[in-house]
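Quick one: the structure is below, and I'll ask about it shortly.
One chain of protein is taken out of this complex; the other chains stay put.
Each chain carries a letter (A, B and C) given by its place in the written order, and its residues are counted from 1.
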Amino acid sequence: MTDTRTPDSTTRDLRVAVIGAGRMGADHIHRLHTRTHGAEVAAVVDVDLDRATAAVADIPGARAFATPAEAYAAGVDAVLLATPGFLHEEALLEALGQDLPILCEKPLTPDVASAWRVVEAEVALGRQRIQVGFMRRYDAEYAALGQTIRSGDLGELLMLHCRHRNPDTPPGFTNEMLINDSVVHEFDVVRYLTGEEITSVAVRLGKASAKAPSGQHDPQHVLIETASGVLADVEIFVNAQFGYEVATEAAFEDGIVDIGRDTGPYVRRAGRWGGSITPSFVERFGAAYDLEVQAWVDAARRGEIGGPSAWDGYATAACCEAGVAAQGSGEKVTVTLNEKPALYAGSGHDRVGAA
Amino acid sequence: MTDTRTPDSTTRDLRVAVIGAGRMGADHIHRLHTRTHGAEVAAVVDVDLDRATAAVADIPGARAFATPAEAYAAGVDAVLLATPGFLHEEALLEALGQDLPILCEKPLTPDVASAWRVVEAEVALGRQRIQVGFMRRYDAEYAALGQTIRSGDLGELLMLHCRHRNPDTPPGFTNEMLINDSVVHEFDVVRYLTGEEITSVAVRLGKASAKAPSGQHDPQHVLIETASGVLADVEIFVNAQFGYEVATEAAFEDGIVDIGRDTGPYVRRAGRWGGSITPSFVERFGAAYDLEVQAWVDAARRGEIGGPSAWDGYATAACCEAGVAAQGSGEKVTVTLNEKPALYAGSGHDRVGAA
Amino acid sequence: MTDTRTPDSTTRDLRVAVIGAGRMGADHIHRLHTRTHGAEVAAVVDVDLDRATAAVADIPGARAFATPAEAYAAGVDAVLLATPGFLHEEALLEALGQDLPILCEKPLTPDVASAWRVVEAEVALGRQRIQVGFMRRYDAEYAALGQTIRSGDLGELLMLHCRHRNPDTPPGFTNEMLINDSVVHEFDVVRYLTGEEITSVAVRLGKASAKAPSGQHDPQHVLIETASGVLADVEIFVNAQFGYEVATEAAFEDGIVDIGRDTGPYVRRAGRWGGSITPSFVERFGAAYDLEVQAWVDAARRGEIGGPSAWDGYATAACCEAGVAAQGSGEKVTVTLNEKPALYAGSGHDRVGAA
Partner (left out) sequence: MTDTRTPDSTTRDLRVAVIGAGRMGADHIHRLHTRTHGAEVAAVVDVDLDRATAAVADIPGARAFATPAEAYAAGVDAVLLATPGFLHEEALLEALGQDLPILCEKPLTPDVASAWRVVEAEVALGRQRIQVGFMRRYDAEYAALGQTIRSGDLGELLMLHCRHRNPDTPPGFTNEMLINDSVVHEFDVVRYLTGEEITSVAVRLGKASAKAPSGQHDPQHVLIETASGVLADVEIFVNAQFGYEVATEAAFEDGIVDIGRDTGPYVRRAGRWGGSITPSFVERFGAAYDLEVQAWVDAARRGEIGGPSAWDGYATAACCEAGVAAQGSGEKVTVTLNEKPALYAGSGHDRVGAA
């Protein structure tokens, strides 16, 4: 099995099994099949075998399976996990058992306890195999902001102001999901940008939009603090109607940097100047997804991982748990983490492996 | 005395006594003498009589005095009060005693108790005579944002994000002054924009800039709440080095509005695109000061006031007191106000007389 | 009459006669009556006496007349000429005969021959009395661009790209008026910015908008050359529908500067980012008109003129004549000027008296 899992990058494409053929899975299947260099879709796994079969219909050589075990038996080099989060723990443990490189869409798992079990399993394996899908680290502007921070050109980073706005939410989107599915990206970004762990989270509910569905309090105001005292406020507003917007403003000792401003053709028409707003995360972060998957494939062909680790997945799970608690109390909630295993000690504070 | 205080707007300029010939006083003297229509500098009062004398040197007909009483005896129609705040209470009470229209540079007075005494004196007089110098209400972009809010075009206002950045501070600028001299403008703006009173203030200190003088914790993060639950966060950063910036972002149910973005000639040079940052409040709000003084002069010639009232001065003093307390505790501090006197009931929620 | 025309600036406002109470005249009357410091509307002259009478109805002390002579007999200090251009020559010669300071709305006169007669009359009088209403020189961004050019900070100015767009035109607006009423401002701006005379003009008609009225070819492309070879292209587009826009881009040896970009509140709504376009020249250049009139009043009280001279009016008339000829021929047309009289030799290349 050795040559299957550590392919010779010079001779053969990485054979990827995509687990989960829903929205994100289908997007990754298309990416791997048409844009990613050095990889091919070898297998698609879905409990709904018809959906898996449909997903491979136009991909010569790709096969559909109902379980990961069948795909592994057929021979694959790597796993891209795109099922709902509650199915991640089992799938991750099984893939680790195969010693395969894994790109796991966020979250690592939906709660701290299960995230820690995954970390322990990877530590037991003795090598990092899991990369978590925090794709913002691959966005050109976040990367540039991270570079500015690490360069020290503007002095120390002091404060961050984050905006996370969606036009609306799918049915069943709850208050907890505001934290676990949306703010989780801000937790990762704050950790990535500062290179520090988050020490506390506070949430204030404020005035709610009448456009939010019943049971959802939207927008909310989140105030994050890191180990050195950097404060990051987040407006999380998931029924913002006007469009999709993810932006961050960073205050340094010697200057201010904004990222995420709208761009594109600049139009003047009927008394208005401006342009189009990105409609969703697909357009906003499409290039970042491409880069993320390419980086993961390139690293997997070398037997490495190329981005955020299982530790990053675990640490953000702890932030989410604190965030949900803070929604309820209105008070600042402390984030506590287990000691970081030595396996993750080498993760540099760089583009793809913060903290 | 009647015709002195209620000048016939059609025949004669308003004779203004400027009290205080320091930086702000000198600026207002120059404005009244060269740009304001329908007013003239009749008297300059300063305890330092030499400074007052120098201020009137190039203004034919203007006289210098060491005390307001002498100026009033000589005959003036209105008072522009530009002394340090701790001298305001006495000067305001004396001018109210003369029944003169007053433009009082902010703050009304430096603490809640004295501010309330001024309100009581004006209530006893039975007519509004005091306008407070919250000039941002006359800034074109704040005015446009206020108009958008009141129009309901974007639905309800939900959240505000405010930035208040100075390049540096003069010697002796304390933590309390961060609230009393700088955030006070944000308190006024939040009240003006929402048309509501502020109900609580919280302050978090976070990571401090090494560029701040000893004893000052800068920047700070202020979180304001209004009666209906609108949350307004403020980054107050008074040693921000890069330049002066005052900006506000407003999140509505149906859209987002930013004001205070940099403008002016757009230059590309040596690998950089962009332009110049406004160096100080003088350039940023110069036009607003001109409009404020013109509006006050026009109203005074009609026997009215044209802007924020003594009640506005009192209410922001209460916010400042809560803000300073919140700096110490790190907790949310409730703002409580006396009942609003009927005299101020008519103040509409409009450009110049919020709440 | 001496003290009437050279008022002591320290004691009395400049008594202005406004000639012409149409759109521009009414705007200037309102400006002088409510915003200009140191001036008052003493007389309004209009052949339609009813219109003049209506214009002074709310201005105590102002009187209405049917002819300038009556106004002069009643005693005024200065003249603001706002009649249609074809009436300018006679009015200017009459006001020069009174030795009064004159602010003449552009054009000086509608053709080169009459413009030169006005220049000759002023030269015969022996002092500059006429300022022409090229208000763009008082616009903050044009002034900043001019300052950048004169500073040499970006090296030599090499090329200009000008846009002049109106939403639509009033009935009767002809091809010639595109040059004489609209491009005339660009001629002045090019002369002001470069400090040079214009040596040739070419016009290309290109593809026409179906939104232009019958008989008008719109847009047109104008290519201007100055004495040192600076090329300035102009898109003149007077039925541009979307709004009003006047912008200039300047290419220097070491960089590029744009002025006239849209600003104001930045809104995100319904899938679009952006803001409002200025609807007309009134909003775009309102502040410039205020500054122009204030500068003229301040100068007139000192017995001077404060802006573009009769020579500037004559030189732009010559450009217009060449431009109209170039519309017909499609070829480059040379601009020739009489020798500049010594009276105008002292006009510095600065904010208000180029060339």
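Points worth noting:
Keep in mind that, in the parts below, a residue touches a chain if its C-beta (ideal position, glycine included) is under 8 Å from a C-beta of that chain, and two chains touch if they have at least 3 such contacts.
Here the structure is a predicted model, which is why all the values come from computation and not from measurement.
In the full assembly, the chain not pictured is in contact with A, B, C, by the touch criterion defined above. If you put the hidden chain back, the residue from C:D233, C:D290 or C:E304 that touches it is C:D233. Contact with the chain not shown here comes from a single listed residue; of A:D27, A:E70, A:E176 or A:D254, that residue is A:D254. From the options A:G97, A:G152 or A:G264, the residue with contact to the unseen chain in the full assembly is A:G264.
By the touch definition given at the top, subunit A reaches the unshown chain through residues 10-11, 34-37, 60-61, 140-141, 144-145, 148, 154, 254-259, 261, 263-270, 287, 294, 298. Seen across the whole complex, the unshown chain contacts subunit C at 155-159, 161, 165, 204-211, 219, 221, 223, 225, 228-231, 233, 235, 237, 240-242, 245, 251, 253-256. Even with one chain removed from view, subunit B keeps its contact list with that chain: residues 241-243, 245, 262, 267-277, 279.
Here is the rule we use: only the chains that are shown with their structure count from here on.
With centres taken as mean Cα positions, subunit B sits 45 Å from subunit A.
The distance from the centre of subunit A to the centre of subunit C, each centre being the mean of the chain's C-alpha atoms, comes to 58 Å. Shown for subunit C are the residues that touch two or more other chains, namely 267-270.
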